[in-house]
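To start, the structure under review is shown below, and the notes come after it.
Only one protein chain is missing from this complex, and each of the others stays in its spot.
Here is chain A:
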Amino acid sequence: MAAQQMPSGSPVASEPDADGLRVDGLNAWYGQAQILHGVSLDVGPGEIIALLGRNGAGKTTTLRAIMGLVRRSARQLAFRGADIGPMPPFAIARRGLGYVPEDRRIFTDLTVDENLEAGRQPPRPGAPQWTPERLFELFPNLGRMRGRPGGAMSGGEQQMLAIARTLMGNPYMVLLDEPAEGLAPRLVEDMAAALLTLKREGLSLLVAEQNLNFARLLADRAHVLAGGATHFSGTMAELDADPAVRDALLAV
């Protein structure tokens, strides 16, 4: 595949944002195949940023590459001022960057309580702090099935558990991969509401999403990927004002 790189929409800021996530020129590989060709994006503190793009645009790979779960290289890969490029996944998670994968990956043998325990990390100064009780307020369903094994839960319940499990690490920021995928319409709205609650708590979110309408409910800004590279960066309003980008990169 030829590298079809386009300059990123937003110029790289001259002074690095010490509190956010800053990704520039991110490449990633699965085996021999290069999937990402210079993705650039940034997420500021307290922001919800949508990572948009069609199926196969590289959204999931971008999140996995940031977490260090695939082989990658980048000009810049900084989280809260630290270079996370050379770090293994667990060390990145311990810096307060959480990750909720698309397929949820609940520990099906473990109960709800045990899944939360597996995600627990010590409290972090400046990050919202979570206990199981607080999370059950956010996701009341989970509180009613604390002893149930993760494998005996519905898809929607597993999605909530996956988010709650990551929050138990008291992160500053969470990378969320398609949180509304496969949810019933009513639950999609609940999910959006829960994510906005998280934002009010001070959490930053980078949400990979195919559904532009869902993204509009949440996001302050958006980055749009195509062919493994960033093709647009800007506010949601700018995205809506640019039908060319919207139709070329997002329309199904």
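The definition used in the following text is that contacts are C-beta pairs under 8 Å (C-beta built on N, C-alpha and C of every residue); 3 or more make two chains touch, one makes a residue touch a chain; residues count from 1.
Criterion: contacts and distances are computed from a predicted model.
Peer 1: The chain dropped from view, which UniProt name applies: "ABC-type quaternary amine transporter", "Ferredoxin reductase", "Cytochrome c-type biogenesis protein CcmE" or "Branched-chain amino acid transport system permease protein"?
Peer 2: Per the UniProt record, the undisplayed chain of the complex is "Branched-chain amino acid transport system permease protein".
Peer 1: Which residue from A:Gly38, A:Gly119, A:Gly156 or A:Pro179 sits in contact with the chain not drawn here?
Peer 2: A:Gly119
Peer 1: Of the residues listed, A:Tyr99, A:Trp130 or A:Phe232, which one is in contact with the missing chain?
Peer 2: Only one of A:Tyr99, A:Trp130 or A:Phe232 touches the chain omitted from view, namely A:Tyr99.
Peer 1: Since one chain isn't shown, list which residues of chain A touch it in the complete complex.
Peer 2: Chain A touches the missing chain through residues 29, 31-34, 67, 69, 71, 73, 88-91, 93-94, 98-99, 101, 105, 107-110, 114-115, 117-121, 165-166, 169.
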